[in-house]
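Below are the C-alpha cells for one structure; questions will follow.
For this depiction, one protein chain was excluded, whereas all remaining protein chains were kept in their positions.
To keep things simple, chains are lettered A and B as they appear, and every chain counts its residues starting from 1.
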Amino acid sequence: MKIRTSLMATAALSLIVVACGNAATTSAPASSTPEPSTAPASEAASTAPEVTPAPAAEPFRVAVIMPSSTTDLAFSQSMYAALVAEQEKAGGEANFEIKFTENMFNVPDAQAAIRDYASQGFDLVVAHGSQYGAGVEEIAKDFPEVSFAWGTDVNTFGLPNVFAYTAAAEEGGYVNGVLAALVSTTKKIGVTGPVEVGDAKTYIDGFTQGVTATDPSIKVSKTWTGSFSDVAAMTEAAKAHITAGADVLTGSSQSVVGSIGAAKDAGNVLWFGTQSDQVSLAPTLVVASQVYDWTVVLDDIITKIQSGTLGGEIYTLKLENGGLKIAYNSGYALAADAKAAGDKAIADITSGAVTVTP
Amino acid sequence: MAPGTGSAPGARGAPGARGARGRRGRDILGYALGASLPLLAVVAALLVGAVMLLFLDADPIAAYGALIEGAFGGTSGITQSLVKATPLLLVGLGICIAFRASVINIGAEGQIILGAVAATWFSLQFRTWPGWLLIPCTIVIGFAAGAFWGFIPGILKARMRVNEILTTVMMNAIALQFMNFMIRGPLIDPAGVEAGQYLAQSEKVPEQVWLMRLVPQTLLHAGIFIALALAVATYVFLWRTTIGYRIRAVGLNPDASQYAGIRVPVYQALSLTLAGGLAGVAGAVEVIGVQHRLLDGITSGYGFSGIVTALFGGLHPLGTIPASFVFGGLLVGADKMQRAVQVPSSLIQAILGLIVLFVVGSQYWARRRAARRMDSNVNVAASAAAAEETPA
Partner (left out) sequence: MNEAVLATIVAIAAASLRLATPYLFASIGEMFAQRSGVLNLGVDGIMLVGAFAAFYGTLTTGSVWVGVAVAMVAGLAMGLLMSVISVTLKAEQGISGIGLSLFGLGLSSLLFKVLVGTVKTVDGFRPIHIPLLSDLPYLGDIFFSQNLTVYVAFLLVPVSWYVLERTPWGLTVRAVGQNPAAADTLGVNVTVVRYLCVCLGAVLAGLAGAALSIASVNLFQENLTAGAGYIAVALVYFGGWRPVGILMGALLFSTVTAIQLRMQVLGIEMPSDFAVMLPYVLTIVALTFSANRARQPAALNQPFERGVA
C-alpha cells in the first residue's frame, strides 16, 4: 500500500467526515430526539398526584444496556423479558417504550450508550451489567432528572437517582442443590461454570451447599471453562461429567446451552438451570430452574420514579420477595418427597431458618 | 512497461516544461482520486449496509446520519472517538514496527492484557507513591509487561524458528486465562468480596495514578497525548535511528540485510518486543485513563482493530494517527447507529467487516495508479535525460 496515498487518504477522509459530522449536528439530526432533560422530571412530578402507573399522556420510557444478547437464555434475556412484561402490564408500546442496546461488553462503549440514552430524556436507564458501575456513577451526577438502575451490585454511590439491584443467586442455588441431591441416582453431580466470578460463583457455591446439606456423600465436581461464551467447551465439560457418571448437571452463563445439549444427547441426564427458564431446550430433562424475575424490582422502581423518587434503594432478588422463583418443569415428573424437600428449602430460606452464604 | 502519461520528449522546446505543468495537474488529480478511494470504498460498503438495513425495516438515512453524528458530532462524538483512538493508535504503532520487519503480530490482544494486569498490580502495590512518580512508572511497567509478552514469540522465532502466527495466537489465549486468574484471585476487588458479589473486576487503582480528564463529562484523558508522543517517537525511531533503519531493512529484504551483516532474527525479535510493549502501554492506559480498574473485557478487541488501523494508516506511524481517529470514529458511530435505529449490533459488525474488506480491496486501484505514475515518471526522466544528451 502506498504510504503517502494512504496518509492523504485517511487525512482527507477524517477532514471530510468531521465536516459532515459538524454539519449533521447543526442541521436537525434525524436520528436522536433530543428532549430537554428537565422534561421527564416535570412529567413525573405532574403525574404523581393524579394517577399511579396508568397510561398518562407521555409513555414511560426505558432504555436498557446489556452485556450479552437478548436471546442468551441467561442474564440479559432475564432483564429484557422482565421489561417486556412490564410493557405488557402497562398496556403496550404506546404507554411503555423500550429501547435496548445489547452485546455491550466493551465498557466505554456502554458508558457512551448510557450517557446517550440519558441525554435523550429517558425516564429510566437500566445499566444491566456489573462492569457498568463506574460509568453510572459519573453519568448519574450529570443527569439528576434521569433515574438509573444498575446491577448486579449493591452500591448506589450515595446518589439520589441511582437504584442498585442484585440477585441472591446462592439461594436458588441452594434449593436446586437440595433437589439435585434427591433426584440423583448415581450420587454424582456435575457443574459446568464459565469463570469463577459473579453470580456464577455465588449460584454454584449455594448449589454445593444445598447438595452437601441434603446428602454429604454425593460428589459434586466442578469444571470451569474459562469463558462466558465458549459453547463447545461447555458441551465438552458436560460430556466429561456424564462419562464420569454424573446424572445431574447444572451450570451458569449463556454458554450453558452447550451443557444442556450434552445432557439431551445423553438422554437421561437431568438439568437444573439458573437466571432463565431453560425448559425450552430440554423439555423433559430440566427438573427446575431458578428464574430471575426482575419485574419485582422493576415494579417498585417504576412506581417510585412516577412518584418522584429517582433512586437510593438497593434491591436484592430473593426467594422471599418473589424475585427469585423456582420454576418446576411440569414436563418432568418430580417425586413428591423431592418436591416437598425443595419447597421446605424455599420456606426455610425465606424464613431465615437456613442462611446461604455466597 | 505501460507508456507513461507524460508528454513526448524534449523535441518541443525545453525538456518537458509544458509537459511538467500538465503532469502536475494530473498528479494533483491523481492524489485527489487516490485519497478519495478509501472514502469511496467506505461509501460502497455503506450502500450494501443500507440494503441490509432496508431488509430490517430500518431507515438507512437516519442510520447513517446517526453514524456520522455519533462519530464526529459535537464534543461528545469527537471525545468518544478520541478515547477509542488512543488504544488503537498505540496498538497500531506497534503493528507498524512489526510489519516493517515483516513480522505479523496477531498477539496484541494478549499484550494489551499483560500491560493492563501489570499496570493494575503495580499501581495497587505502590498506592502510596505520589502521582508524578506513579504514573510514569506504571506506564513503563505496562510497556515492560507487554514487551515481555511480545518477546517470547520473538525469541522463539529468532532462536527456534517457531512461526510467530502460531505463538502469538496461543499467547493470546494464555494471557486471557492469566487475566481471569488474577481478576478472580489476587486482584479481586475486596469491596466486592465483602458485599458477596465476587465481580470480575479489580480494586479501583489509586486516584493519583488516574490520567487527567481533559474535557468535563467525557472520558477523554491525557493518554491521547502519550499516544501522540509515542507516534512521533516511533517515526523518529524507524526513520532516524540505526536500529530503526535495520528493522526496516530486514523487512524489505531479509537476504540483503543478512548479507550486509544485519542479524535478521535479532531485529525481528526486537520488533515483536517493541510491538508488544506498545500494546502493553495501550492496556496500561486503558486501566489508568479510562476504566480506573482492571476488568473483564478490557481489551475490547483493540488487538485486532489496531491491526486494521495500522494498515489503514499505511503502516506509517504518522499515518496511523488520522487512521486511528477515523476508525475509532467509525466504531463509536456504529454504536450510535445501533441506538438510533434499534437494529441488532451484529448488523453493525457485519457492516464494519465490509468496510474493512472494501477499503483494503480498493487499494488495488491506488497501487495501479501509483505504479503507472512511477512508470511515467521513469519514462519522462529517461526521455528528458536522453533529450539533454542529444544535441538540441
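Odds and ends about this structure:
Convention: a residue touches a chain if its C-beta (ideal position, glycine included) is under 8 Å from a C-beta of that chain, and two chains touch if they have at least 3 such contacts.
The structure presented is a predicted model; accordingly, all values stated were derived computationally and were not measured.
Of the listed positions B:205, B:250, B:272 or B:307, the one in contact with the omitted chain in the full complex is B:307. Considering the whole complex, the residue from B:226, B:356 or B:380 that touches the absent chain is B:356. Within the full complex, the residue among A:61, A:264 or A:325 touching the omitted chain is A:264. Think of the hidden chain as still there; on subunit A it touches residues 1, 69, 71-73, 103, 190, 195-196, 221-227, 229-233, 235-237, 239-241, 243-244, 254-255, 257-258, 260-262, 264-265, 280-282. Not every partner is drawn; the one left out touches subunit B at residues 52, 56, 104, 106, 156, 160-163, 165-167, 169-171, 173-174, 177-178, 180-181, 185, 304, 307-308, 311, 344, 346-357, 360-364, 367.
Simple rule for what comes next: only the chains that are shown with their structure count from here on.
Residues of subunit B that touch subunit A in their complex: 31, 34-39, 42, 59, 61-63, 65-66, 68-69, 71-74, 76-78, 80, 83-84, 176-177, 180, 183-184, 188, 192, 195-201, 217, 219, 290-293, 295-297, 300-301, 311-316, 318-319, 322-323, 325-326, 329, 331-332, 335-342, 344-346, 363, 366-367, 370.
Across the interface of their complex, subunit B is touched by residues 1-14, 16-18, 20-22, 24-25, 29-32, 99-109, 111-113, 115-117, 130-131, 134, 138, 142, 152-155, 166, 195-198, 201-202, 226, 357-358 of subunit A.
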